[in-house]
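The other protein chains are all here in position, but one chain of the complex has been omitted.
Coming up: chain A.
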Amino acid sequence: MSTASVVAVPFATGRRRRIIWISSALVLVGLAIAGLSLGDAAIPVPDVFAALFGRGESGTRLVVVGWRLPRVVLGAAIGAMLALSGALFQVITRNPLGSPDILGFSAGAYTGALLVIVGGSVSTAALTAGAVGGGIAAAALVFVLVARRGAGGTRLIIVGIALTAMLGAVNTMIELAADDVVAHTAAIWGAGSLNGIDGRWIPLILGALALGGLAIAVMAPALALYELGEDRATSLGVRPVRLRISAMLIGVVLLAVTIAAAGPIAFVALAAPQIARRVWRSGPMPFAASAMTGAVLLLFSDLLAARLFAPTMLPTGLVTIGIGGLYLAWMLSGANRRRR
(Lines give C-alpha, C1' and ligand atoms only; values in the text may rest on other atoms or scores of the structure.)
Protein backbone atom coordinates (compact mmCIF):
# COMPACT_ATOMS: atom_id res chain seq x y z
CA MET A 1 0.00 0.00 0.00
CA SER A 2 2.75 2.44 0.88
CA THR A 3 4.40 2.91 -2.49
CA ALA A 4 2.11 0.93 -4.76
CA SER A 5 0.53 4.01 -6.30
CA VAL A 6 3.91 5.19 -7.56
CA VAL A 7 4.30 2.29 -9.95
CA ALA A 8 0.88 0.81 -10.60
CA VAL A 9 -0.57 3.61 -12.71
CA PRO A 10 -0.10 3.33 -16.50
CA PHE A 11 1.09 6.46 -18.25
CA ALA A 12 -1.35 8.48 -20.29
CA THR A 13 -0.92 9.93 -23.73
CA GLY A 14 -0.49 13.64 -24.34
CA ARG A 15 -3.85 13.85 -26.10
CA ARG A 16 -5.68 12.31 -23.15
CA ARG A 17 -3.91 14.73 -20.81
CA ARG A 18 -4.95 17.71 -22.92
CA ILE A 19 -8.57 16.59 -22.83
CA ILE A 20 -8.42 16.16 -19.04
CA TRP A 21 -6.85 19.58 -18.55
CA ILE A 22 -9.47 21.31 -20.70
CA SER A 23 -12.40 19.51 -19.08
CA SER A 24 -11.16 20.09 -15.54
CA ALA A 25 -10.66 23.78 -16.33
CA LEU A 26 -14.25 23.89 -17.60
CA VAL A 27 -15.47 22.21 -14.40
CA LEU A 28 -13.54 24.76 -12.33
CA VAL A 29 -15.03 27.68 -14.25
CA GLY A 30 -18.49 26.12 -13.97
CA LEU A 31 -18.12 25.75 -10.19
CA ALA A 32 -16.86 29.33 -9.94
CA ILE A 33 -19.88 30.64 -11.88
CA ALA A 34 -22.19 28.55 -9.71
CA GLY A 35 -20.48 29.98 -6.63
CA LEU A 36 -21.03 33.52 -7.93
CA SER A 37 -24.62 32.89 -8.93
CA LEU A 38 -26.04 30.74 -6.12
CA GLY A 39 -26.73 32.06 -2.64
CA ASP A 40 -29.52 33.31 -0.44
CA ALA A 41 -30.28 35.69 -3.28
CA ALA A 42 -29.77 33.72 -6.50
CA ILE A 43 -28.40 35.86 -9.31
CA PRO A 44 -28.99 34.73 -12.92
CA VAL A 45 -25.81 33.85 -14.78
CA PRO A 46 -26.10 36.68 -17.38
CA ASP A 47 -26.33 39.18 -14.51
CA VAL A 48 -23.26 37.57 -12.92
CA PHE A 49 -21.28 38.19 -16.11
CA ALA A 50 -22.63 41.71 -16.37
CA ALA A 51 -21.53 42.41 -12.79
CA LEU A 52 -18.09 40.91 -13.41
CA PHE A 53 -17.57 43.28 -16.34
CA GLY A 54 -18.64 46.26 -14.28
CA ARG A 55 -22.15 46.59 -15.65
CA GLY A 56 -25.56 45.85 -14.11
CA GLU A 57 -27.10 47.11 -10.88
CA SER A 58 -24.77 48.32 -8.17
CA GLY A 59 -26.42 46.00 -5.63
CA THR A 60 -25.78 42.97 -7.82
CA ARG A 61 -22.23 44.15 -8.42
CA LEU A 62 -21.64 44.42 -4.68
CA VAL A 63 -22.91 40.88 -4.05
CA VAL A 64 -21.07 39.28 -6.97
CA VAL A 65 -17.79 41.20 -7.02
CA GLY A 66 -17.60 42.40 -3.44
CA TRP A 67 -18.83 39.34 -1.53
CA ARG A 68 -18.87 36.21 -3.65
CA LEU A 69 -15.87 36.74 -5.92
CA PRO A 70 -13.31 36.87 -3.04
CA ARG A 71 -14.76 33.67 -1.62
CA VAL A 72 -14.54 31.86 -4.96
CA VAL A 73 -11.02 33.10 -5.68
CA LEU A 74 -9.80 32.28 -2.18
CA GLY A 75 -11.55 28.90 -2.24
CA ALA A 76 -9.87 27.86 -5.48
CA ALA A 77 -6.47 29.14 -4.32
CA ILE A 78 -6.74 27.49 -0.91
CA GLY A 79 -7.78 24.20 -2.50
CA ALA A 80 -4.76 24.37 -4.82
CA MET A 81 -2.40 25.17 -1.94
CA LEU A 82 -3.70 22.35 0.24
CA ALA A 83 -3.28 19.93 -2.64
CA LEU A 84 0.28 21.11 -3.33
CA SER A 85 1.16 20.78 0.34
CA GLY A 86 -0.27 17.26 0.40
CA ALA A 87 1.56 16.34 -2.81
CA LEU A 88 4.88 17.52 -1.37
CA PHE A 89 4.44 15.52 1.84
CA GLN A 90 3.28 12.43 -0.01
CA VAL A 91 6.45 12.57 -2.06
CA ILE A 92 8.75 13.16 0.91
CA THR A 93 7.18 10.44 3.06
CA ARG A 94 6.74 8.12 0.04
CA ASN A 95 3.30 7.40 1.40
CA PRO A 96 -0.08 8.24 -0.16
CA LEU A 97 -1.39 8.87 3.36
CA GLY A 98 1.46 11.22 4.29
CA SER A 99 -0.66 14.33 4.14
CA PRO A 100 -0.29 17.23 6.55
CA ASP A 101 -3.74 16.83 8.12
CA ILE A 102 -3.16 13.16 8.99
CA LEU A 103 0.41 13.80 10.16
CA GLY A 104 -0.75 16.41 12.69
CA PHE A 105 0.75 19.49 11.02
CA SER A 106 -2.68 21.02 10.46
CA ALA A 107 -3.53 20.60 14.13
CA GLY A 108 -0.18 22.14 15.05
CA ALA A 109 -0.65 25.10 12.73
CA TYR A 110 -4.10 25.57 14.22
CA THR A 111 -2.63 25.51 17.74
CA GLY A 112 -0.17 28.23 16.73
CA ALA A 113 -2.86 30.42 15.20
CA LEU A 114 -5.14 29.82 18.19
CA LEU A 115 -2.45 30.96 20.62
CA VAL A 116 -2.11 34.14 18.57
CA ILE A 117 -5.88 34.76 18.71
CA VAL A 118 -5.97 34.15 22.47
CA GLY A 119 -3.00 36.49 22.76
CA GLY A 120 -5.30 39.16 21.38
CA SER A 121 -4.24 39.55 17.76
CA VAL A 122 -6.23 38.75 14.62
CA SER A 123 -4.07 40.54 12.04
CA THR A 124 -3.26 38.51 8.93
CA ALA A 125 0.47 38.71 9.61
CA ALA A 126 0.24 37.56 13.24
CA LEU A 127 -2.17 34.71 12.44
CA THR A 128 0.02 33.52 9.60
CA ALA A 129 3.17 33.68 11.69
CA GLY A 130 1.47 31.69 14.46
CA ALA A 131 0.17 29.07 12.04
CA VAL A 132 3.51 28.68 10.28
CA GLY A 133 5.34 28.39 13.61
CA GLY A 134 2.89 25.82 14.97
CA GLY A 135 2.97 23.79 11.76
CA ILE A 136 6.76 23.68 11.67
CA ALA A 137 6.92 22.73 15.36
CA ALA A 138 4.46 19.86 14.83
CA ALA A 139 6.34 18.65 11.75
CA ALA A 140 9.63 18.72 13.63
CA LEU A 141 8.07 16.81 16.53
CA VAL A 142 6.69 14.05 14.28
CA PHE A 143 9.97 13.58 12.48
CA VAL A 144 11.95 13.53 15.74
CA LEU A 145 9.55 10.91 17.14
CA VAL A 146 9.89 8.55 14.19
CA ALA A 147 13.55 9.31 13.49
CA ARG A 148 14.92 6.59 15.74
CA ARG A 149 12.59 3.80 14.61
CA GLY A 150 12.20 4.88 11.00
CA ALA A 151 9.06 6.06 9.29
CA GLY A 152 8.35 2.72 7.65
CA GLY A 153 4.85 1.60 6.74
CA THR A 154 2.04 3.03 8.79
CA ARG A 155 4.13 3.94 11.84
CA LEU A 156 4.57 7.55 10.74
CA ILE A 157 0.85 7.79 9.99
CA ILE A 158 -0.29 6.46 13.36
CA VAL A 159 2.15 8.72 15.21
CA GLY A 160 0.58 11.55 13.20
CA ILE A 161 -2.94 10.45 14.15
CA ALA A 162 -1.93 10.40 17.82
CA LEU A 163 -0.37 13.86 17.57
CA THR A 164 -3.51 15.11 15.83
CA ALA A 165 -5.64 13.76 18.68
CA MET A 166 -3.42 15.29 21.33
CA LEU A 167 -3.16 18.70 19.66
CA GLY A 168 -6.91 18.57 19.03
CA ALA A 169 -7.40 18.18 22.79
CA VAL A 170 -4.99 21.04 23.46
CA ASN A 171 -6.85 23.22 20.94
CA THR A 172 -10.19 22.50 22.60
CA MET A 173 -8.71 23.34 26.00
CA ILE A 174 -7.36 26.65 24.67
CA GLU A 175 -10.75 27.47 23.13
CA LEU A 176 -12.55 26.66 26.37
CA ALA A 177 -10.12 28.64 28.50
CA ALA A 178 -10.41 31.70 26.27
CA ASP A 179 -13.12 34.25 26.99
CA ASP A 180 -16.45 33.78 25.26
CA VAL A 181 -16.04 36.14 22.29
CA VAL A 182 -12.62 34.78 21.42
CA ALA A 183 -13.81 31.21 21.94
CA HIS A 184 -16.77 31.74 19.64
CA THR A 185 -14.58 33.22 16.88
CA ALA A 186 -12.11 30.40 17.28
CA ALA A 187 -14.76 27.69 17.30
CA ILE A 188 -16.38 28.84 14.05
CA TRP A 189 -13.03 29.24 12.35
CA GLY A 190 -11.83 25.96 13.90
CA ALA A 191 -14.18 23.82 11.83
CA GLY A 192 -12.45 25.11 8.70
CA SER A 193 -14.71 27.38 6.75
CA LEU A 194 -14.86 29.82 3.87
CA ASN A 195 -17.92 31.39 5.52
CA GLY A 196 -16.91 34.87 6.51
CA ILE A 197 -13.54 34.81 4.77
CA ASP A 198 -12.80 38.25 3.39
CA GLY A 199 -10.82 40.01 0.70
CA ARG A 200 -8.00 41.06 2.99
CA TRP A 201 -6.55 37.57 2.60
CA ILE A 202 -6.34 37.76 -1.21
CA PRO A 203 -2.83 39.32 -1.51
CA LEU A 204 -1.30 36.92 1.02
CA ILE A 205 -2.97 33.78 -0.35
CA LEU A 206 -2.31 34.50 -4.00
CA GLY A 207 1.24 35.58 -3.18
CA ALA A 208 1.95 32.40 -1.22
CA LEU A 209 0.38 30.26 -3.97
CA ALA A 210 2.52 31.95 -6.64
CA LEU A 211 5.76 31.67 -4.66
CA GLY A 212 5.04 28.11 -3.55
CA GLY A 213 4.10 27.08 -7.09
CA LEU A 214 7.29 28.63 -8.43
CA ALA A 215 9.43 26.86 -5.84
CA ILE A 216 7.75 23.54 -6.59
CA ALA A 217 8.25 24.04 -10.32
CA VAL A 218 11.96 24.55 -9.68
CA MET A 219 12.15 21.49 -7.41
CA ALA A 220 9.93 19.21 -9.49
CA PRO A 221 12.70 17.46 -11.47
CA ALA A 222 14.62 16.68 -8.26
CA LEU A 223 11.42 15.49 -6.56
CA ALA A 224 10.64 13.19 -9.49
CA LEU A 225 14.09 11.64 -9.12
CA TYR A 226 13.61 11.40 -5.35
CA GLU A 227 10.46 9.36 -5.93
CA LEU A 228 12.58 6.75 -7.70
CA GLY A 229 14.48 6.08 -4.50
CA GLU A 230 17.01 7.90 -2.41
CA ASP A 231 20.08 6.06 -3.70
CA ARG A 232 19.27 6.57 -7.33
CA ALA A 233 18.39 10.22 -6.71
CA THR A 234 21.69 10.79 -4.90
CA SER A 235 23.66 9.22 -7.72
CA LEU A 236 21.90 11.56 -10.14
CA GLY A 237 22.99 14.61 -8.16
CA VAL A 238 20.00 15.17 -5.83
CA ARG A 239 20.83 16.03 -2.23
CA PRO A 240 18.02 14.20 -0.42
CA VAL A 241 18.33 15.75 3.02
CA ARG A 242 18.34 19.29 1.68
CA LEU A 243 15.48 18.46 -0.72
CA ARG A 244 13.40 16.95 2.09
CA ILE A 245 13.86 19.93 4.37
CA SER A 246 13.10 22.54 1.74
CA ALA A 247 10.09 20.61 0.42
CA MET A 248 8.81 20.21 3.98
CA LEU A 249 9.18 23.91 4.73
CA ILE A 250 7.33 24.89 1.54
CA GLY A 251 4.63 22.33 2.33
CA VAL A 252 4.16 23.59 5.88
CA VAL A 253 4.06 27.25 4.81
CA LEU A 254 1.50 26.59 2.04
CA LEU A 255 -0.65 24.69 4.53
CA ALA A 256 -0.25 27.16 7.39
CA VAL A 257 -1.26 30.16 5.30
CA THR A 258 -4.53 28.44 4.33
CA ILE A 259 -5.17 27.60 7.98
CA ALA A 260 -4.58 31.19 9.06
CA ALA A 261 -7.16 32.31 6.48
CA ALA A 262 -9.84 29.61 6.65
CA GLY A 263 -9.06 27.30 9.57
CA PRO A 264 -8.13 23.65 9.17
CA ILE A 265 -9.83 22.16 6.09
CA ALA A 266 -9.22 18.44 6.26
CA PHE A 267 -8.58 15.76 3.64
CA VAL A 268 -8.16 17.96 0.52
CA ALA A 269 -4.39 17.65 0.93
CA LEU A 270 -4.78 13.89 1.28
CA ALA A 271 -7.21 13.19 -1.53
CA ALA A 272 -6.42 15.72 -4.26
CA PRO A 273 -2.92 14.47 -5.21
CA GLN A 274 -4.12 10.86 -5.26
CA ILE A 275 -7.17 11.67 -7.35
CA ALA A 276 -4.99 13.70 -9.73
CA ARG A 277 -2.54 10.84 -10.00
CA ARG A 278 -5.30 8.45 -11.01
CA VAL A 279 -7.14 10.80 -13.36
CA TRP A 280 -4.03 12.14 -15.13
CA ARG A 281 -2.38 8.69 -15.01
CA SER A 282 0.92 10.19 -14.11
CA GLY A 283 4.11 8.44 -12.99
CA PRO A 284 5.82 11.16 -10.95
CA MET A 285 3.69 13.28 -8.62
CA PRO A 286 1.65 15.59 -10.90
CA PHE A 287 1.89 18.88 -9.00
CA ALA A 288 -0.01 21.12 -11.43
CA ALA A 289 -2.77 18.54 -11.83
CA SER A 290 -2.97 18.15 -8.04
CA ALA A 291 -3.42 21.90 -7.65
CA MET A 292 -6.21 21.88 -10.25
CA THR A 293 -7.91 18.91 -8.50
CA GLY A 294 -7.60 20.60 -5.11
CA ALA A 295 -9.19 23.79 -6.44
CA VAL A 296 -12.10 21.85 -8.00
CA LEU A 297 -12.53 19.73 -4.85
CA LEU A 298 -12.66 22.70 -2.51
CA LEU A 299 -14.97 24.82 -4.67
CA PHE A 300 -17.31 21.83 -4.99
CA SER A 301 -17.20 21.14 -1.23
CA ASP A 302 -17.79 24.79 -0.46
CA LEU A 303 -20.78 24.95 -2.78
CA LEU A 304 -22.17 21.85 -1.09
CA ALA A 305 -21.49 23.24 2.38
CA ALA A 306 -23.21 26.51 1.59
CA ARG A 307 -26.25 25.17 -0.29
CA LEU A 308 -26.95 21.67 1.13
CA PHE A 309 -28.90 22.87 4.17
CA ALA A 310 -29.49 26.45 3.05
CA PRO A 311 -30.02 28.89 4.62
CA THR A 312 -27.79 27.19 7.23
CA MET A 313 -24.20 27.23 5.99
CA LEU A 314 -22.08 24.32 7.12
CA PRO A 315 -18.37 24.85 7.64
CA THR A 316 -16.61 23.79 4.44
CA GLY A 317 -14.29 21.60 6.47
CA LEU A 318 -17.15 19.30 7.50
CA VAL A 319 -17.95 18.53 3.86
CA THR A 320 -14.31 17.90 2.96
CA ILE A 321 -14.00 15.53 5.94
CA GLY A 322 -17.02 13.65 4.62
CA ILE A 323 -15.76 13.44 1.04
CA GLY A 324 -12.13 12.85 1.99
CA GLY A 325 -12.88 10.30 4.69
CA LEU A 326 -15.08 8.28 2.35
CA TYR A 327 -12.33 8.47 -0.24
CA LEU A 328 -9.80 7.25 2.32
CA ALA A 329 -12.03 4.36 3.35
CA TRP A 330 -12.53 3.46 -0.31
CA MET A 331 -8.80 3.58 -0.90
CA LEU A 332 -8.13 1.31 2.08
CA SER A 333 -10.77 -1.16 0.99
CA GLY A 334 -9.23 -1.14 -2.51
CA ALA A 335 -5.86 -2.00 -1.01
CA ASN A 336 -7.66 -4.71 0.88
CA ARG A 337 -9.11 -6.25 -2.26
CA ARG A 338 -5.84 -6.17 -4.15
CA ARG A 339 -4.02 -7.98 -1.41
CA ARG A 340 -6.36 -10.94 -1.29
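The rule we apply is simple: a contact is a pair of C-beta atoms (placed from the backbone, for glycine too) under 8 Å apart; a residue touches a chain by one contact, two chains touch by 3 or more; residues count from 1.
Keep this in mind: contacts and distances are computed from a predicted model.
A.B. asks: Would you kindly match the missing chain to its UniProt protein name, picking from "Iron ABC transporter permease", "DNA-binding response regulator", "2-iminoacetate synthase ThiH" or "Ferredoxin"?
C.D. replies: For the chain not displayed, UniProt's protein name is "Iron ABC transporter permease".
A.B. asks: Out of A:V29, A:A169 or A:V218, which residue would touch the omitted chain in the full complex?
C.D. replies: Answering carefully, the residue with contact to the hidden chain is A:A169.
A.B. asks: Among A:L36, A:I78, A:V116 or A:I157, which residue is in contact with the omitted chain in the full complex?
C.D. replies: A:I157
A.B. asks: Spell out the interface residues on chain A facing the chain that's missing from view.
C.D. replies: Within chain A, the residues that touch the unshown chain are 1-2, 97, 145-146, 148-149, 152-155, 157-159, 161-163, 165-166, 168-170, 172-173, 176-177, 191, 266-267, 309, 312, 314-315, 317-319, 321-322, 325-326, 328-329, 332-333, 335-336, 339.
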